[in-house]
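Omission of a single protein chain aside, the complex is shown with its protein chains in their original locations.
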Amino acid sequence: MFTFTIRRLILTVPTLLFISFVIFMIVKLSPSDPTGNLPLTIPSEVREQIREALGVNKPLIVQYGLWLKQFFWLEPRIYLEHAFGWDLGTAGETRLISYQTRSPVMDLIMQRMPQTLMVVGTAYLVGTLIALPIGIISAYKQYSVFDQMGTLVSMIGFSVPPFFSGVLVIVLFSVMIPSDSYFWLPSIYDTTHEVTDWESFKFQFRQMIMPVMVLALQITAQISRFTRASMLDNLNQDYVRTARAKGMKEKTVVLVHVLRNSMIPVVTVIALGIPSIFGGAIITEQVFKVNGLGQLLIIAIQGGDVPTVQTLTFIFAILIVLFNLIADVLYGILDPRIRYD
Amino acid sequence: MLDTPKEPLVRVSNLKMHFPIYGGLLRRRTGEVKAVDGISFDIFEGETLGLVGESGCGKSTVGRSVLRLYEVTGGSVTIDGRDIAHAAPEELRKMRTQMQMIFQDPQASLNPRMKVSEIIGEPLREHHAGSAAERRERVLELMDQVGLNRDFANRYPHEFSGGQRQRIGIARALALNPKFIVCDEPIAALDVSIQAQVVNLLEELQERLGLTYLFISHDLSMVRHIADRVAVMYLGRIAELAPRDDIYAEPLHPYTKALLSAVPEPDPSVEEKVERIILAGDVPSPSNPPKGCNFCTRCPSVMDICKRDEPEFREVQPGRFVACHLFNQTT
Amino acid sequence: DGHSGERGRDGAVSIIYWQAPSIMNPFLSGGTKDVEAGSMVVEPLARYSETGELVPWLVDEIPTTDNGGVSEDLTTITWKIKPGIVWSDGTPFTSADVKFTADYCMNPEGGCAQITKFEGVTNVEAIDDLTVKVTFDKPTPFPYGPFVGGESPILQAAQFADCTGAAASSCSEQNFNPIGTGPFKVVEFKPNDVITMEANENYREEGKPAFATVTFKGGGDATAAGRAVMETGEFDYAWNLQLAPDVIANMEKGGKGKPVAGFGPLVERLMLNQTNPSPDLGPEERSVIRPHPFLGDPAVYKAMSMAIDRPLLVEIGYGKAGKVTCNWVPAPDAFNSTSMTCDKQDIAGANKLLEDAGWVDSNGDGSRDKDGVELSLLYQSSTNAVRQDFQALIKQWWSEIGITAELRNVDSSVFFGGDAASPDTFQKFYADVEMYANTFNGTDPQSYLANGLCDKAPSPATQWQGENITRFCNEEYDALHKKLSNTAGLEARAEIGKQLNDLIVQEGAIIPLVHRGRLSAHANSLGGVKLNVWDSELWNVADWYRVK
Amino acid sequence: MPDGPAPVLQPVLDVRGLKTVFKTRSGEVHAVNDVSFDVRPGELLGVVGESGSGKSVTMMSLIGLLPSPPADIRGGEVLFEGNDLLTTDAETLRKVRGGRIGFIFQDPMTSLNPVFNVGFQIMEPLRRHMGLSKADARIRAAELLELVGIPDAQRRLKDYPHQFSGGMRQRVMIAIALACDPKVLIADEPTTALDVTIQAQILELVKDLREKLGMAIIWITHDLGVIAGIADRVMVMYGGQVVEQAPTRELFGNPQHPYTRALLETIPTVRGARPDKLNVIDGQPPILGAAPTACPFRDRCQYRFARCDAENPSRTPAGPGHDAACFYDFTAGGPRVA
Partner (left out) sequence: MTDTTQITAPPRNQWWDVWDQFKTHKGALIGAVFFILIILGVIFGPWLWGVDATHIDIRSRNQGPSLAHPMGTDQLGRDTFARMMAGGRVSMAVGLTAMALALGLGTLVGVVAGYFKKLDGIMMRTTDLFLALPLLPLLLVIIMLFRDKLNSAFGPEGGIFILMVSAIGATSWMQTARIVRGDVLAIKEREFVLAARSIGTPSRRMIIRHILPNVLSPIMVSATLGIANAIITESALSFLGLGFPPDFPTWGRLLFDSVDYLQQYPERVMWPGLAISLTVLSVNYMGDGLRDALDPKIRGR
């Protein structure tokens, strides 16, 4: 297991380098321009000067090399300095700067991380927690009314785009319900809100309800389908019959024997889904103004902010690769039959 | 059938088939499964050589290597005087008409999405034997030969019973008029009441067409019925090879003895008298075979030398070959 | 009712901009959202009021030739700073800061987005602590570029000392949290997300601002912003609600807030290519060679204009935030020409015009033709729902007068992106007609009117840089504009301006469609809002208060 | 085992008129038709029959292990310790399963749960049925493993099923079935998937255990050789019915059903004479689409006559402890007279 993990980790390095190059080229070649969104009143010479100042016109390879150096060598050192108060001689070097905000990209990302984790993470958790029982019961009572309803609801959840469901709940809960009502929910997420006491916690809870539920609907749909399929696979296995033949209670049979086996693929699917939540929640973030990583990315793309797009996309790629690895390792840990060495 | 000419049709010498195992940090080759580890035998024209042994001892691998369905690790196989193990692809393709195979699982060995006529006709089409109409005629002929109703030509395999499916497999093997057929456990997946049908059919065809069989099975009683000579395999090697009557009457190798004694007798009065040699323990893994004699971990009459030296496979009586240190003295 | 009292008496106010500010330093961005967010903190010497007049801000009076602030030869202007102004950190605001600001923006390595404000400036001199003299390289009848309006505020020299030139971008702390003289100061700036501000305790006016804190939220879309102010009441002020009129009307029914509109010089217009954009020509010739096969014919462009039902366009696209206009420069009022009318659609008239000019559909393919030239054109615009509606409508009207149009829309970041390698920029104008909106800063259109000068036409030689998008070229126009740049006095200037405007429209370079206003919304409980389209919308945020 | 005059004991398990039907999309499958049999304490009842003859379904019906749907038990009673297992409540049934009746399944490779260690799986019934503490259960589990001949039992409790070979897994299954000292052990083809040498080991083990523990065993197989070696009494099934039932020796010596006879004749042996040609049973097993109205074997039967097509024969005595469901009387050499 250990050597497997190490081996996979080593293998990720060239993969990631290659991915970074691909992303760089794609992003770089895209025709969007950092000055494209400026008002028309700004004349073209000025635009050209701005571009020059941003370093847009340097040769591609130089830019890529610089990016590599900044991302892999400079930024980690800066974080080490922050964390431990060391001096690693980063003082004079230029960090990875976003075109739009003229501030270090990594700081932007760090700033956005809490929002994204908070909302999207909770949604993932809630979605999973709802999905598992639905999946389990649907499988155990296959073709029952519950199962049919579960299927229908989860498929609708899968097919309704969040820009629709999001606006729908906003109209229902923020507009139709008077704002002094107990059931009123805020339509705009306050990212500056800090939880300090019960009241502020309640507010946080209320403002999270809608974005979390809209996102969770999609997650629930997928995971419950998957759980159901996995449970169904396992319910027909011979060992289930063995467990019954041993006189175990139905509850034990389903929740101990079958569940444990079914969870192996489900857990890995859940792990694999985690990186996608960072990028995948873009639309929901947009609808509820939860300005997280997704919104950062969209704004950066629209503004031709190459360093931000490049870095964010690459971080997503790292996350995907990492969670792939985690999923595999998890598989190995959960399933005693799998031995990677 | 002892009057078979003494010229072997198939000659296998020191055949080795090792499957690599990869592992470690860089997926290096860390070992190998020695599925077949240096075996030699001849099969004479028109005879049936039975190959028996426990599951996983390498029987199927031998059968497949002989037909070069695997790229062998070492040794040579000649069929009808031509080297199979090292033939070039196109040459090999031509030689395939000479040698065919019948498979263990009649369900799995037929493509579920092809009609019976297509399955049987495939080798013909592959080797451009005749026009479509001629091929069709030949297919029907083959179906008659194996006792399949001509009306079934347009059905799919799943519409047949196990025994019928095995007949389809046999018809396919016969399509190109081969001389040599490897039967890899053709009856293992069949119900007792159907096994006999298939075995009888095979025997009948052999008589009629002068076929040569390598008959692989773990069912010792069936092998006794069909084979002229029998080779007993254990863990990638041949433990004993002898004419059928000799081996059943007086097995030499301790493993053969144990194997034969373990076969239950469907007759209580005989069964009671059978003296069982119960072997202890399980078969070692072929990736990590014991040092010395393969069988030394389970052998009831194990000696010190067995754990050190590998016994030689040699002729101890005329026509009887054994690989066991017990027979070192006898020549 | 809350007009006066102590500073910070009204607690919190919340503002939503659906485009999120990414930086507080207007010199590094130029985006309206950034300029306006910055305007709450950093201030210019003078501003434009909601009526477009110059008002002194950090000075006591506007320098003019009358009061001697502007030299007789129109080459210098001298600003006298109001005494006693301090930065929010308590240090005094001096002429050194003003001079520094000029140096900061004029540094060629800094990539200053407002450099045009300093066009022609040769020297900025701090005469004494409270006096600054700006010298221009030639007589400048309108010398109110530098230090006037939200785009050109004063930065604190002490804070930005290390941020000049190439270092400008790496000063994120300064750029996010500039020290200013404005009513508020930044507490926390989250780029592209939210800004929290609090009242500047050193603000020069007693009892202002009324609000102690500001939450300035960015992101989302105009619909959500409007809804948050007018329907759910979560926010007090929403900026620039570019929404369909009936959507706005419906939101207003929410009863929590109301929309306010203001009109600057922004005009949605059709630009008619004066050169030949035919793809058969090579890249060096396309949109360079004159004339256009048919757009130079007055009958054609007049008919095209007559076929358009402008009131309907306004109703569908902009509602309260739009007016019918026939002018290129519809504002300020003094410059708004009244010589043309165009608020009636006249299909029959247009048809007749074309008929009389010999344009008939001789081959029956639906488009009129003459001498083998078909009246069929490519009509491009940026990708935007309202523009596509306009395209569809106009295409239909034109088809009624026998002109077929092929529609095309290009993503706005490409269209306006100015990438010399892309064939789809509005500058290259590889189409017959294109539609977009443009405006100018401040109240003086001189440099805007320069967009009709022959030598401003983009071409391969200038890497397609240049603002004369239609490639309009008329000697009379060039001469008239020259005269403008040497004329002082508002009335005289306005007269010339109107002539220029009429000339370019009548010569068929531009078909103005809609005079677009800015529509914002504020909560009913927010008092003191004066929508200003000539400067930052938030120009008078110090005067805002809560209606009790 | 000698099957001398057995002392007449009360049967521990008495099955009467069991009928099981599967409802499938393509209609009903009458898998078990009116099956009756019993086992006495200490007796080993062998059950033979070709694939699909209903052996497994019969046994699983007994203790309610068939999933319903598709299975539907249409009738009969299963008397065990004074209860009818078919009608008793679920809780009692669960207590019987694993506690009083042990079950070994056909396929050792898939019958153990791959993600729990073997110790856990053996301890489960111990803790549930015998209420042992964890520690006690562990001790007992180790004993059981040792009993079924797995060396180093204490350590191997922690191993997972995939770490055992097929033979050992089958032994673990036996250990689980034996865990609570059941009165009846049902073994469904426990050695079919194994090699002869391993099979011999397990047969030896079962003989031992039966002597030691004195339980009744029902042993299902299609291998008559195995039956001959261990059974006291044999029941032959065909087409969802019991067609013959007799003490082992009697059955092999004097088969009274044409199917049994044909079966015995087809089987080659490794000992004794070698016939030139193997006998075969022609034809196909019956399709169990409807409740039988005629003899299920008639299509393949060489003794078939008119009555076979009209009526389904019921089991009639053919000797001491011997009965067969056939209209043909082999002793007399002609159709049985009613």
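Each chain gets a letter, A, B, C and D, in the order it is written, and its residues are counted from 1.
Quick note on the criterion: contacts are C-beta pairs under 8 Å (C-beta built on N, C-alpha and C of every residue); 3 or more make two chains touch, one makes a residue touch a chain.
In this text, all values refer to a predicted model and were calculated from it rather than measured experimentally.
**Student:** Among the options A:118, A:217 or A:297, which residue touches the chain absent from this view?
**Tutor:** A:297
**Student:** Please pick, from B:7, B:159 or B:207, the residue that touches the omitted chain in the full complex.
**Tutor:** B:159
**Student:** For the full complex, which residue in A:56, A:256 or A:320 touches the chain that was left out?
**Tutor:** A:320
**Student:** With the missing chain put back, which residues of chain B would touch it? List them for me.
**Tutor:** 64, 67, 69, 92-94, 96-97, 99-101, 103-105, 108-114, 122-123, 126-127, 147-149, 152, 154-156, 158-161, 164, 169, 172, 176, 197, 200-201
**Student:** Pick out the residues on chain A that sit against the missing chain.
**Tutor:** Within chain A, the residues that touch the unshown chain are 15-16, 18-19, 22-23, 26-27, 29-32, 152, 155-156, 158-161, 163-164, 167-168, 171, 175, 275, 279-280, 282-283, 286, 297-298, 301-302, 309, 312-313, 316-317, 320-321, 324.
**Student:** Suppose we count only contacts with the excluded chain; which residues of chain C make the list?
**Tutor:** Touch with the absent chain occurs at residues 223, 243-244, 246-247, 250, 312, 316, 383-385, 388-389, 391-393, 396, 407-411, 413-414, 422-424.
Following the convention adopted for this analysis, only the chains that are shown with their structure count from here on.
**Student:** Can you compute the centre-to-centre distance for chain C and chain D, using the mean CA position of each chain? Integer Å is fine.
**Tutor:** 91
**Student:** Measuring from the mean C-alpha position of chain A to the mean C-alpha position of chain B, what distance in angstrom results?
**Tutor:** 56
**Student:** At what distance in angstrom does the C-alpha mean of chain D lie from that of chain B?
**Tutor:** From the centre of chain B to the centre of chain D is 32 Å.
**Student:** Would you give the residues of chain D that are in contact with at least 2 other chains, written as numbers and ranges?
**Tutor:** Counting only residues that touch two or more other chains, chain D contributes none.
**Student:** Going through chain C residue by residue, note those that touch at least 2 other chains and give them in order.
**Tutor:** none
**Student:** Mind listing the chain A positions that touch chain C in their complex?
**Tutor:** Spelled out, the residues of chain A in touch with chain C are 31-33, 35-54, 94-95, 97-98, 100-104, 107-108, 111-112, 170, 174-175, 179, 186-188, 190-192, 286-287, 289, 291, 295-296, 299, 302-304.
**Student:** Quick one: in the complex, what on chain C touches chain A?
**Tutor:** Interface residues on chain C, with respect to chain A: 16, 20, 22-23, 25, 28-32, 108-113, 115-116, 166, 168-172, 175-176, 188, 190-194, 196, 215, 217-221, 224, 227-228, 231-235, 254, 412-414, 416-419, 421-422, 427, 436, 438-441, 465-467.
**Student:** Chain A touches which residues of chain D in the complex?
**Tutor:** 60, 63, 65, 94-99, 102-103, 105, 107, 110-117, 124-125, 128-129, 160, 162, 173, 176
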